[in-house]
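Every protein chain but one is kept in place in this view of the complex.
Now for chain A:
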Amino acid sequence: MKIDTKAKWGIVLGLGPALLIYIGFAIVPIIISFYYSFMKWDGFSPMQYVGLDNFKELFKDQLFWHSLKNNVYVILASVIGQLSLALLFALLLNRKLKGAKFFRTIGFMPVVLSSVVVSLTWSLIYNSEDGLLNELLRAVGLQSWTQNWLGNEHLAMISVCVTIIWQFIGLYMIIFLAALQNIPREILEAAEIDGATEWSKTWKIILPMMKDTITAALVLAISGSLKTFDQIYVMTSGGPNHATDVSALYMYNKTFQSLQFGYGSAISVFIFIFGLVLILVLNKLIGKSAV
């Protein structure tokens, strides 16, 4: 639409409220986070500027690196477990199939549930005494496999990752299905006439055409994994003995339990930048290996 003076005021008034709240409660906090990361502060007494000290401390903080390593495990679990299974299910569902809608609905269901409900349910599943998992193992005679799934330092991280995979497979499945349905039918039909099997059609035509969607899903999975908090806070609180600590939880504890507001902000800033760098590198790698 053309603009006159009246419309100019309309634009200001129309964009104003949304911009105000968005800047005030999303953008400004991020900027302040950077500012706090250069301070030593317990949240109450006056702040003290310490330059890069928080970051220097961060680089020496074994527990922080340990928690970041667990984030990397979540990323690997999401990429390997989640994306590949989601892709498989999407490929299987992308055909004339009785009940396809039913499988889609059931598949996406966990995605709409709150992480707290999911995590509490899985805590009950993993329960060492009365949990579903141990009970099922006993029912099929695998008594010796029963475990304290969340209480065992070596298993806890795997157990938590399984829950996270379970919760979000459906999201990627639907994303992949949407991309599959956008592939023009003529291309696939032409390949069929040339005698291509489903296997070679999938590898040579479908997957290359889905490259952009797969990249987007990778970005989503990586940034989502770095944010992991709810599931771990609810299921293990980072235990046993820090075995399941992730960086967002470590930041939360440093800030709100140890009252190191500056140090906590430095952790947030580091994760934020770490995530951006990871995504940039990923984009570069994928851009180079053009199919």
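Keep in mind that, in the parts below, a residue touches a chain if its C-beta (ideal position, glycine included) is under 8 Å from a C-beta of that chain, and two chains touch if they have at least 3 such contacts; residues count from 1.
Note that in this section contacts and distances are computed from a predicted model.
Engineer: Given the options "Alpha/beta hydrolase", "Sugar ABC transporter permease", "Quinol oxidase subunit 1" or "NADP oxidoreductase", say which is the protein name UniProt records for the missing chain.
Structural biologist: Choosing among "Alpha/beta hydrolase", "Sugar ABC transporter permease", "Quinol oxidase subunit 1" or "NADP oxidoreductase", the correct UniProt name is "Sugar ABC transporter permease".
Engineer: Just one of A:62, A:114, A:144 or A:241 touches the chain that is missing; which is it?
Structural biologist: A:114
Engineer: Touching the left-out chain: which of A:93, A:206 or A:278?
Structural biologist: Among A:93, A:206 or A:278, only A:93 touches the chain that is not shown.
Engineer: Going by the contact rule already stated, which one of A:50, A:150 or A:174 would touch the omitted chain in the full complex?
Structural biologist: Missing-chain contact among the listed residues: A:174.
Engineer: Name, in rising order, the residues on chain A that touch the hidden chain in the full complex.
Structural biologist: Within chain A, the residues touching the omitted chain are 1-3, 6-8, 10-11, 14-15, 17-19, 21-22, 24-30, 32-33, 36, 43, 88-89, 92-93, 97, 99, 102-103, 105-117, 120-125, 127, 130, 132, 135-136, 139, 166, 169-171, 174-175, 178-179, 213, 216-217, 220, 223, 226-227, 229-230, 233-234, 248, 251-252, 255-256, 261, 264-265, 268-269, 271-272, 275-276.
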